[in-house]
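Shown here: the complex without one of its protein chains, the others still in place.
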Amino acid sequence: MTTTAPDWRISEWLNTSQPSSLLQLRGKVVLVEAFQMLCPGCVSDGLPQAQRVHDMFGHDDVAVVGLHSVFEHHAAQTLTALTAFLHEYRISFPVGVDMPGAADGIPQTMAAYQMRGTPTLVLIDRQGRRRFQHFGHVPDLRLGAEIMALVSEAPAAATASTNAADQPTGVCTAAGCELPAAQ
Amino acid sequence: MTTTAPDWRISEWLNTSQPSSLLQLRGKVVLVEAFQMLCPGCVSDGLPQAQRVHDMFGHDDVAVVGLHSVFEHHAAQTLTALTAFLHEYRISFPVGVDMPGAADGIPQTMAAYQMRGTPTLVLIDRQGRRRFQHFGHVPDLRLGAEIMALVSEAPAAATASTNAADQPTGVCTAAGCELPAAQ
Amino acid sequence: MTTTAPDWRISEWLNTSQPSSLLQLRGKVVLVEAFQMLCPGCVSDGLPQAQRVHDMFGHDDVAVVGLHSVFEHHAAQTLTALTAFLHEYRISFPVGVDMPGAADGIPQTMAAYQMRGTPTLVLIDRQGRRRFQHFGHVPDLRLGAEIMALVSEAPAAATASTNAADQPTGVCTAAGCELPAAQ
Partner (left out) sequence: MTTTAPDWRISEWLNTSQPSSLLQLRGKVVLVEAFQMLCPGCVSDGLPQAQRVHDMFGHDDVAVVGLHSVFEHHAAQTLTALTAFLHEYRISFPVGVDMPGAADGIPQTMAAYQMRGTPTLVLIDRQGRRRFQHFGHVPDLRLGAEIMALVSEAPAAATASTNAADQPTGVCTAAGCELPAAQ
């Protein structure tokens, strides 16, 4: 996971008038929270946690981006519904709608990151490399540490030390919405 | 609140093939949970509590009925979206869609009960009389007691003693979705 | 469990200047919360719940009594320590120190009730009969219902209907301090 993270593919943005590509965020640590508005674990756990990160860390250091990666209930989780949902749940960070995929219904960014379901949390370092990815619950204590490990890296110095915070893709430990086993 | 409770006005039922009127439930204690699927306090608090009541009390004594009383975000909180929501949140009791109202957007049952917003919990006794109504959070300890007070009433004996568990309409003590002040 | 509950045997009382025997409380529903001040499940769960009952129900109907039933760490859980503990944790209902037992270290009231450990919650009806006993966690929704079922019984009418809320001794479902298996 130390190669450059694939950019997201977004059909619509909410909560921002100036959507950013990953390349434009180069130099910051990026937290991507992939979710579905009807995924209980995302609503009770993943999204409030992402909001806490957005509220606590300086935006020059850490950028939080939501990714609405719908792989089920497409007719229910529409752009209109998502807009109302973000308003009611007081989500203030930018959220992109993951571009619908081909016949299998898996949206494109989700597929590019080989996510197992929602919620999935991804951390990308200042140089644009994916360093952490986890499906399900991540304890706050660990997430704070993982983020700060990346924040503490100087953009240049980071090149040489990629293994410290490197994490294998997590095993599901919380009530997440896992993709079909065929995946 | 000791007069006969107004019957609900429902456009669609979910989670049941045999929808009941209040009259048909006469003889049981009825818990009505009025909610909106995009109301955070309903999702985190009111609906899980109603499900606990449904799971704990015998269905011969207590009938739990959900009421989807949409007064905002009408385009988002559709029947399709509600169906997906109930599935994902494992809500198993019958849910009726409160009949849309006139120009003000307040659905008809909500208006008939003069509810202040969602979540609102209503208890109706074995004789069909409204005995408890509260907007916002109700502690489990109190709800268990309120329900059992009504369950303990014999259908006949109840006629004479209506004031014991009678409760004034509650003041909002939790993060609920209140109707506009004009109401 | 429909025979008369054994009276408690207490060496010291705290939080009251007028300690009551069970006989003196006849006519009220009595909740006995047996605990140890160094039992984590008692501190986080059982005692706060007993305090909620004390705060919510009318004291003419329901009497809450704590029972400090020490069967381990006798040198740590002294009367001095208990006094400080009750003060810091804002426990306001009467608490009796369960009379030390014989060689096995099980205090006398605990033994008389054949409790399995702490926390144990006991409900005694208006006629002095034990109707509910549970070791470990009791959900608030259920406890509210169990209490109100007993409150709703008229002192006289209760004689004939003893089986409605009768409960077998519970299985441990929470982090309680169980007595040694030999018990």
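Each chain gets a letter, A, B and C, in the order it is written, and its residues are counted from 1.
In the analysis below, a contact is a pair of C-beta atoms (placed from the backbone, for glycine too) under 8 Å apart; a residue touches a chain by one contact, two chains touch by 3 or more.
Model, not experiment: these values are computed from the prediction.
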item: Among the chains presented, those that the missing one touches; value: A, C
item: Among A:Leu25, A:Met99, A:Ala112 or A:Ala149, the residue in touch with the chain that has been omitted; value: A:Ala149
item: For chain A, the residues touching the chain missing from this view; value: 49, 52-53, 56-57, 139-149, 151-153
item: Chain C, residues in touch with the chain not shown (by the definition above); value: 38-40, 43-44, 73, 75-78, 80-81, 83-85, 88-89, 177
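We adopt the following convention: only the chains that are shown with their structure count from here on.
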item: Touch-network distance, chain A to chain C, counted in steps; value: 2
item: Most centrally placed chain, judged by C-alpha centres; value: B
item: For chain A paired with chain C, centre-to-centre distance based on mean C-alpha positions, whole Å; value: 49
item: Centre-of-Cα separation between chain B and chain A, whole angstrom; value: 37
item: Junction residues of chain C - those touching two or more other chains; value: none
